[in-house]
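One chain of protein is taken out of this complex; the other chains stay put.
Chain IDs A, B, C, D, E and F follow the sequence of writing; residue 1 opens each chain.
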Amino acid sequence: MEILLAIVVGTLYASGIYLMMRRNLVQLIIGLGLLSHGANLLIFIAGGLRSNRAPILAEGEKGFSTVMADPLPQALILTSIVISFALTAFALVLFLKTYRIVGTDDVDEMKETDT
Amino acid sequence: MITDILTCIFLLIGALLSLVAAAGVLRMPDLFIRMHAATKVGTVGVSSITIGLMIHFHAITVTSRGLLVIAFFLLTAPVAANMIARAAYRSGVNLWILTRVDEWKAHGEIEEED
Amino acid sequence: MVEFVCTIVTVLLLIAFAASFVRVVIGPSLPDRVIALDMAATIVVAIILTHCVQSGSAYYIPAAISIALLSFVGTVAFALYISKGGPS
Amino acid sequence: MELFIYNVLIAMLWGLLTGNMSVGSLTIGYVLGYISLTLLYPPTGKKLSYFEKSIQLIRFVLYFTKELLVSSWRVARDVVKPLPQMRPGVVGIPIDAKTDLEITMLANIISLTPGTLSLDVSPDRKTLYIHAMYVLNPDDLRKEIKEGLERRLLEVLR
Amino acid sequence: MTLLPSLPIIIPLAGAVLCMLMRRNIAAQRVIALVTSGIILLISLYIMMLTKDGTIAVMNVGDWQAPYGITLVIDMLSSVMLLLVGLLAVGISIYAGAALDTERVKYGFFPLMLILLMGVNGAFVTGDLFNLYVWFEVLLTASFILLALGGERAQLEGSIKYVALNLLSSALFLAGIGILYGMAGTLNMAELAQVVQQGERGGLVTMVAVMFIMAFGIKCGMFPLYFWLPASYPTPPHVVTALFSGLLTKVGVYALIRVFTLIFSTDPEFLHGLILIGAGLTMLSGVLAAASHYEIRKILSVHIVSQIGYILMGLGLFTKLALTGTVVYLMHVIIVKTNLFLIAGIIKRIKGTNDLHRLGGLYKERPGLSILFLISAMSLAGIPPLSGFFAKLTLIIAGLRAESWLIVVVALGVSLLTLYSMTKIWAYAFWKPAPELLPDLDPMPKGQWILLLPVIGYTVIIISIGVFAGPVFDYADLAAEQLMEPQRYMEAVLGGN
Amino acid sequence: MSSIIFRTATRYMFPPLLMFSIYLLLRGHHYPGGGFVGGLLAGAAFALHSFAFGVEAARRALRRDPRSIMAVGLAIALLSGLPGLFFGEAFMAGIWWEIPLRPGVTFDLGTPFIFDIGVYFTVLGVLLTLVFAIGEEE
Partner (left out) sequence: MLILLSICFVAALFAPLVYRILPKYSGALLMVAPLAMFLWLIKQIPVIRHGHVIKQTVSWVEKLGLELAFCLDGLSLLFALLISGIGILILFYTQGYFKGHPQQGRFLAYIIAFMASMLGVVLADHLLLIFIFWELTSFTSYLLIGFNHEREDARKAALQAMLVTVLGGLFLLAGLILMSNASGTWLLSDLIQRGAELRAHAHYLPILVLVCMGAFTKSAQFPFHFWLPNAMQAPTPASAYLHSATMVKAGIYLLARLHPALGGTEEWTVILTTIGTTTFLVGAIMALGQHVLKRLLAYTTVSALGAMVMLLGIGTEETIKAMMAFILAHAFYKATLFMIAGGITHETSETSVDKLGGLRKAMPYSFVCALLAGWSMAGIIPSFGFVAKETWLHALEHYPVLIVATVMGGAAYVLVGYCTGVKPFIGKRKGGHHLHEVPFSMRIGPAVLGLGCLVLAILSEPIGFGIVEPAVSAITGESHAVHLHLWAGFNKAFYISLGTLGLGIGCCFARRGFLKLGSGLSIFARIGPDAAYRGILAAVLKFAAWQTRVLQTGLLRDYIRVTVLTTVVLVGYAFIRAGGFERWENLMPISPQVAMVAMLMILAAFFTANSKSRLRSILSMGVVGYGMAMLFTFFGAPDLAMTQLVIETLTVSLLAMAFYHLPTFRMGSSLRTRSIDVAISVAVGVTVTLLVLAALHVQTPTPVSDYYLEHSYKEAHGRNVVNVILVDFRALDTLGEITVLAIAALGAYALLKLKPKKKGASE
């Protein structure tokens, strides 16, 4: 199972990188999105898929009796999801603005600052 | 036991309905017809699965929340469908060639609106 | 039994999900893709609910409601986009 | 008055959500609902009358469920068939519904019923355009909706 | 310790929140920013007092004992970095208050700056790997916005590259964290270090370590990962570039130092060798790029890269003396670089441009400014007895002691080219007679003396680092000593078990 | 403009949505949910409002600028870390009070919960800042 999921992670990273190398600003954003999906899934898998039971203590119980899913990677991924959402939102506006000011959404044409 | 069987039945019905809806979405000839399949059968499908869920747990908290799920779906689905259909119709999405009547005749008039 | 049926149900739902994904990909118009995605979200809700039954934990129900609501908001946003004449 | 009911409904909804129908819980629900409503409506002197219409409501729900199941079956069958039998069309239906709530409810109910999908309300709010899957005769369809769904719905609402 | 180590995080956040609440009151925002910066400085001084005897200050946030909660750890290196942040914050606040247009302030310059400081401080004090990631994102986000704020074309274009490449780095970082967590079952850096040093997972550890080199390498502007830096740094207002140059890349370097002295110290031959190679190429590539530019801010920006090379050189050599050099270099370069950018800002104000071909005559007209520039520039070039000299000297001694001839040759050569670049600015902007075509835009902009305040202050610091190199080296040496003995860090955090 | 149907539906969905968001916030400590998702849903409610009635109306319904809400949320989150200090514990240490609702039933109010409220408001403010700003774009 994990092997299959590892391939998924690889695919997400690959697609993300590929999209980032395209010329369009929107593709850049989508690429970043896929990349963050990939990273999240990687944490999820690497953190260990030890159980499918949610780490939530049932009403009335005082302690867990069976193996639960590891809660820490979940918390990490949650944080990471939110952060990448924030960045995606900002990047989106940034790109929107860039398109307005530069007059194109072609990344290849944006090399004024480098030379 | 009986609850289990009922649960299974409702779940399966839901799944099959969703499958049918999906088939509709794939097969139907134009957007509007596809929407009939997508929104309605999907809604009924989810509701059916929710009923299965409520039967399975037969607990008041689960049932109340299940009812809420159904209620939210019944509330949102038609509105969403309406919004999309209206927008699509006005923006000139093609009707199926066999469409019999078009009494609205506002098809593709979006520009006038804005 | 329930667990087994749940697996079957999930697989069926996933097939439906795949079908709606195909519609997302082939379009042809934007509204087509949008309703297909909306339906995909609905199917995800169904899968989550099925998983509730399978795992015996009802924790996922609020998640289902949230998705229903959010996907509604999303669909509306797309509808507005379409009615503003946004290009696909 | 309408708002009051609505508020009570919200309070009950709260109870449902928390799974706790105690007085305290309902009060919290009421207060939350009140806050939400005040956000929506700045206080006005609007006054509405209302009475319980539970019997009509139940009748309506039963009718609607039947319609839902029947037409679901029809659509589902058609989807699976190798050659679909549908005759779609866009039809305008003159409506008696007046208020926003009435129009919306009607449109939604129509949309929920498989085989029909409301598209838009005319600017003069007198006609509801729908897309239907089986339009053998537009006038039959009009009649079916006006006599069936709209009448029963307005009964409940008025 | 229940509060102190967290204050460098709390105070700027509180200041930022206050600024956000006082959105419309620009004057109040300026005051808040300045006061907050002042408090940050005072706190960092106090922390320095506490840690100067070698104490490692540890605080468990929320009273959850390590490794379960997030632990804040301040050793000498962190302490030094915090102090630098404090110094920078005060100067930048003063400068920004006078230099920035009201529009930028209205749209949140000060809260963004304070949040940037929060992120930077957070990165310096945290003892938790994932928390480090969070602070990185905080400061990156703040920097994205500061970079783009204003919305001029160059800014936006630069921002896009900056955003794209830094997010790529974040994805790498995150992947590294995920794998490390899966391997060690903890995120606490001290415990991670313990697990890694038990050494059963050598191969994988090295792989992950390489990922960390890459992730932090992008952030700190290492060769060949630094492209975003020259593309973006010369675009925002000078005060923003000054802030960035002082802090952003340095956080990346700090992270590299922290992680590669504490956690990944098991395979120095390969890993630190890799860093050393990177360091050499970085300093060379950066300085060459600087030699090819004729715009002050571009020269200074690519020079950042070159200086990163020096800082990394100490880490790559991985001896106590080398790390001492690295710490001194950090102290030196943060202040000097910031100061140079601030001076470039003043030049832009006076002359309306930073283009060397269009500038001139400043030496004649502004002897004071000239001297301020010259001191910073020569410090950067390593002319004794200014701050940069001691930093480079230490690294070179360390390199020769380690018999890493090649890196020493590169470091010395780069030093010469740095001198070349600095004298280029000096010759073109200051010595050369002013080209006729450039009118003196604003002979004495009002409030210019306020802009000079931080510059003078930093210049005094630059000279002081040289003159009082003794005490400076005592601190740096202590920092290096702690870095070379990670056992102390682990004991301080985990309580010796 | 949007249709009557959508406007009406929004009017009736708005309060339950807000309520649901608060429900998620309150239950978050024990069940899935929490300040983040709660805040997002509250934001979604206002976003819907802005779709239906325009951004101006949504701003009026919100009463305060979303950026202020955001700042207040951050302030709450930050301040929730301080009570621990008065009890001699560390920054962000959880302090819990048991609030009796009725005899025998208590509600655990703790600083982590207050922190979650801060998250709620921050997220609400953030989402609306974004939605309104993009919505107001020409």
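Just so it is clear, a contact is a pair of C-beta atoms (placed from the backbone, for glycine too) under 8 Å apart; a residue touches a chain by one contact, two chains touch by 3 or more.
Computed from a predicted model, the values in this text were never measured in an experiment.
Trainee: Indicate each shown chain that the hidden chain touches within the full complex.
Mentor: Looking at the entire complex, the absent chain's contacts are A, C, E, F.
Trainee: Identify the residue among E:Ile56, E:Leu83 or E:Ile179 that touches the chain left out of the display.
Mentor: If we include the chain that is not displayed, E:Ile179 is the one touching it.
Trainee: Can you list, in ascending order, the chain A residues touching the missing chain?
Mentor: The missing chain touches chain A at positions 1-15, 17-31, 33-34, 37-38, 40-42, 44-49, 51-59, 62-64, 68-72, 74-79, 81-83, 85-90, 92-97, 99-101, 105-108, 110-115.
Trainee: Using the document's contact rule, name the residues of chain C that touch the chain not shown here.
Mentor: 7, 10-11, 14-15, 17-18, 21, 24-25, 27, 30, 33-34, 36-37, 40-41, 44, 47-48, 51, 55, 57, 59-60, 62-63, 66-67, 70-71, 73-74, 77-78, 80-81, 84, 86-88
Trainee: Please identify, in ascending order, the residues of chain F that touch the omitted chain?
Mentor: Within chain F, the residues that touch the unshown chain are 28-37, 40-41, 44, 66-67, 70-71, 73-74, 77-78, 81, 92, 94, 96, 108, 110, 112-113, 115-116, 118-119, 122-123, 125-127, 129-131, 133-137.
By definition in this document, only the chains that are shown with their structure count from here on.
Trainee: Figure out the least number of contact steps between chain D and chain E, where 1 means they touch directly.
Mentor: Shortest path length, in steps: 2.
Trainee: For chain E, which other chain has the most distant CA centre?
Mentor: When every chain centre is compared against chain E, the largest gap points to D.
Trainee: On a C-alpha centroid basis, what's the spacing between chain A and chain B, in Å?
Mentor: Each chain reduced to its C-alpha mean, chain A and chain B end up 30 Å apart.
Trainee: Cα centroid separation between chain A and chain E, in whole Å?
Mentor: Using C-alpha averages as centres, the distance is 28 Å.
Trainee: Could you grab the centroid distance between chain C and chain E? Build each centroid from C-alpha atoms only and quote it in angstrom.
Mentor: 47
Trainee: Mind pulling the chain C residues that touch 2 or more other chains?
Mentor: Those would be 59, 62, 65, 69, 72, 76, 80.
Trainee: Please output the residue numbers of chain D that touch at least 2 other chains, ranges allowed.
Mentor: Answer for chain D, listing residues that touch two or more other chains: 13, 17, 107-108, 118, 120.
Trainee: On the basis of the stated criterion, which chains touch which? Give every pair.
Mentor: Chain-chain contacts present: A-C, A-E, A-F, B-C, B-D, B-F, C-F, D-F, E-F.
Trainee: Spell out the residues on chain B that touch chain F in their complex, using ranges where they run on.
Mentor: Residue list for chain B touching chain F: 75-76, 79, 82-83, 86.
Trainee: Show me the residue ranges of chain F that touch chain D in the complex, using the header's touch definition.
Mentor: 3-5, 7-9, 11-12, 14-16, 18-20, 22-23, 27, 61-63, 101-102
Trainee: Give the list of chain F residues in touch with chain E in this complex.
Mentor: Answer in residue numbers: 65, 67-68, 70-72, 74-75, 78, 81, 84-85, 88-94.
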